[in-house]
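Just one protein chain is left out here, and the rest sit where they should.
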Amino acid sequence: MTAYLLRRFVSLSLSLVAASLVIFLVMEVVPGDPASFMMGINADPEAVAALRLQMGLDEPLPLRYLGWVAGLLQGDFGVSYTYRVPVSELISERVMISLPLTLYALALSTLIAFPAGIIAAARRNSAADLSVMGATQLGVAIPNFWFAMILVLIFAVNLRWVSAGGFPGWDAGFVPALKALTLPAIALALPQASILARVMRSSLIDTLDEDFMRTARAKGLSRGQALWRHALRNALIPVLTIIGLQFSFLLAGGIIIENVFYLPGLGRLVFQAITQRDLIVVRSVVILLVFAVIVVTFLVDLAYAAADPRLRRHRR
Amino acid sequence: MSALSISNLRLDIHGHPVLHDIDLTLEPGKVLGVVGESGSGKSMTALSVMQLLPRGSNWSGEILVGGVSLSGKDEAALCQMRGRDVGMIFQEPMTALNPVRTIGDQVAETVRVHTGASRREALGVAREMLDRVGLPESRFPLDRYPHDLSGGQRQRVVIAQAIALRPKVLIADEPTTALDVTTQAQILDLLRELVREEDMGLMLITHDLAVVAGMADTIAILRKGEVVESGPTREVFREMRHPYTRALFSASAHVPDRGRKPEPSAVPVLSVSDVVRDYPQPRRNLFVRRPPFRAVDKVGFTISHGENVGLVGESGCGKSTLARAILALDALQGGEIRLGGQLVSSAGEGPHPELRARMQVVFQDPYGSFNPRHRVRRLVTEPFHLIKSPPTGAELDRRIDRALTEVGLSPGDASKYIHEFSGGQRQRIAIARALIIEPALIVLDEAVSALDVSIRAQILDLLAELSDRLDLSYLFISHDLSVVRAITDRVLVMKDGRIVEQGETESVFRNPQHPYTRELVAATPSLEAALAAPAT
Partner (left out) sequence: MSGAGSTERTFLRMALGHPAFVIGFVLSAVFVALALISFVWTPFDPTRLSIATKLQTPSLHHWFGTDHFGRDMFSMIMVGARVSIAVAFIAVGIGMIVGVPLGLYAAARRGSFIDEIIMRGNDLVFAFPSLLLAIMITAVFGPGAVNAIIAIGIFNVPVFARLSRGAALSLWTRDFILAARVAGKGAARISAEHILPNIANLLIVQGTIQFSLAILAEAALAYVGLGAQPPLPSWGRMLADAQTLISLAPHMALFPGFAIIITVLGLNLMGDGLRDLFDPKLRRER
């Protein structure tokens, strides 16, 4: 167990280092001189020189990289060129919208997908299975931002149940804030729930065909008992991987959905930064999201070990 | 009252008839052997009793368990019957247990499903049962997972689950087919003991006549879904009224005719000396590297022209690793291998694949040995890749025709795909592929192990005839001692990477010297011995 954890942890650290290197190379080295890139062609040479100094561009590359990483480790992402405030401040405000949205959508996706997938697998080829499969086939094909627009059209424009967008802030109370995130979360969750339900179904069907399911039935378990006690936990192992992948899709998808609902999250921040060529903000948001994805992958590996005793091999 | 009685059992699956009028009876404390080749319907008979038939099945007739009829029972009643009145053991112990639950839980589950026992009480029964099947608490606590156990140990757990509530009937479907012969003997002993002491009826399903002859009080011989002959075991074997019984019996004990004894040649076809094969092991953790695993440990032997040498041993003994080393698929860590005196590979050098044209191989699995996307013509000519100027045009056609004819197929088969052939025919094509470049040595790696006995007898005849006529040498690798005994001149016995005994096949089997060889020979079920033994 410890060996497994240690191995995963080393792999986690290596991934983080590699990801930071990639981002550094693309955002700092490829543009040539980031300072003049950010200021544009018509910039005042003195202003460019000042920015160069502020960004520490005169130092050699390895030192710049190490300085950047050292800053990251202390939560210092640098100072935004356009907003003139520390990027960490900008980000921490916005994360409080993007992260809850992602988790909300992940929870919805799982809550929809598990029952749907289990029912479809348990009653294979029944009417219930066919409708779940048909619905998921459609769900996978619908772009989430289009679905979000349709939700706005129905629930905000026509029915007027919710406002078409915006975010009251967590200070306004938990319920109004959650309400503002509900349509975006549904829009995000639907396609992912369809994928997850399909994976759940096929994984469960594979497990139901395993030899040990026949053993369980031969002991006198009913079909339902065998499914709950023996199939589900085994079927969950591949599903965990997909849940981990979904986190990154939801996080990235959230960036787009925020645009539809005018939510002031990381997505709005990063697109504004792109138009204003604020590379410091862009690279900070990107590295934050990439790190989040890598850490979630690590957590999924841990969940794997909890679900599958074969990975805990060297415990004894 | 019979423990189990089946009469007029008919079974259709998707309208396709599978069983016709099966009649079987099993008394308490007795063993009923159900014998047949693949497709005979023996497993479906078992699943009919368990009422765990595949979708689309439709059965009629009468099945009585302890005098109670199964017809008209609803699913809930059947669930109560399974595990309580009838227990079942399956062929594949490696996959029969849930990998994510402990063995204690899984045995206790049988008890908890059927009785109101608490978890603690059920675990108590589980402990008792695991002790009963030879898994003592000191080495097999209840919280172990299946992946910690060997195949034989897992099969014991499956047995413990099946007998936890002391059912009237125990069904064992090929319970030892996936196990090594010494483990098989232990499991069969355990089953025999359970039947006697618990007064259970055991329905033992197997393809192996020798196993049945040593275990069963009565037997039924199945063929294409019908019982062709049944009765007390000795009587059936003594009288053999049905021609199929006779055919099955003679195929099981088949010894191919060998024309002549090969003379030892001055330069052996194959000489293996002091060969060592190490495998790196996964690191224990980041900092501790484990020593390599020595799969083959200083092995040496020779094979002369036309000589058939057997290599026997149980799974994991290193026989397949040795075969791969000889075929120059892996590099050696010590020793050397020579073909006709020329160096194939040694510790420092090689492997030199150019010598491969002098040896070929036939594998076990007739289904996995061929690329399903190529025609037979392309499949059998693959070894020509080893020859610098391979035959072309008419000469190539002639060679293909000859190879196919030699193994008893027709030249027209060259344009077919592999899925158009049966298992036995595929093994013939595999032999044709080996023959086509006229090698001096063919390595037969469990080449007949996957075949039914009657097909196996035909392939053994073919191999013996080819060896005699073409002066071919074989290295015949098998876990099955009776087959090795039938076809080889000399035999090597391998254990833990070493050859513990070698010599003339007959003398080794008649008078084994090494304790391990003795154990192997004793554990191998023998048809003649079982029938010759006094009635119990």
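Miscellaneous remarks
Every chain is named by a letter (A and B) in the order it is written, and numbering of its residues begins at 1.
Keep this in mind: a contact is a pair of C-beta atoms (placed from the backbone, for glycine too) under 8 Å apart; a residue touches a chain by one contact, two chains touch by 3 or more.
Computed from a predicted structure; not experimentally measured.
Only one residue from B:V312, B:L327 or B:I477 touches the chain missing from this view: B:L327. Between the chain not shown and the residues A:V26, A:A47, A:A70 or A:A306, the one that touches is A:V26.
Per the touch definition above, the residue from A:A35, A:V132, A:A180 or A:V270 contacting the chain not shown is A:V270. Contact with the undisplayed chain is limited, among A:T182, A:S222 or A:N259, to A:N259.
Interface note for the absent chain: among B:E121, B:D148 or B:D365, the touching residue is B:D365. If you put the missing chain back, the residues of subunit A touching it would be 11, 14-15, 18-19, 22-23, 26-27, 30-31, 37, 137-138, 140-146, 149-150, 152-153, 157, 245, 248-249, 251-253, 255-256, 259-260, 270-271, 273-274, 277, 279, 282-283, 285-286, 289-290, 293-294, 297.
What subunit B contributes to its contact with the hidden chain is residues 327, 329, 353-354, 356-357, 360-361, 363-365, 368-373, 375, 382-386, 417, 419, 430, 433.
Just so we're on the same page, only the chains that are shown with their structure count from here on.
Here the spacing of subunit A and subunit B, counted between their Cα centres, is 50 Å.
Contacts from subunit A toward subunit B in the complex involve residues 2-3, 6-7, 10, 210-212, 214-223, 225, 229-230, 233-234, 307-310, 313-314, 316.
Remark: subunit B residues 50, 52, 75-76, 79-84, 87-88, 90, 92, 95-101, 109-110, 113-114, 145, 147-148, 158, 161-162, 284-286 touch subunit A in the complex.
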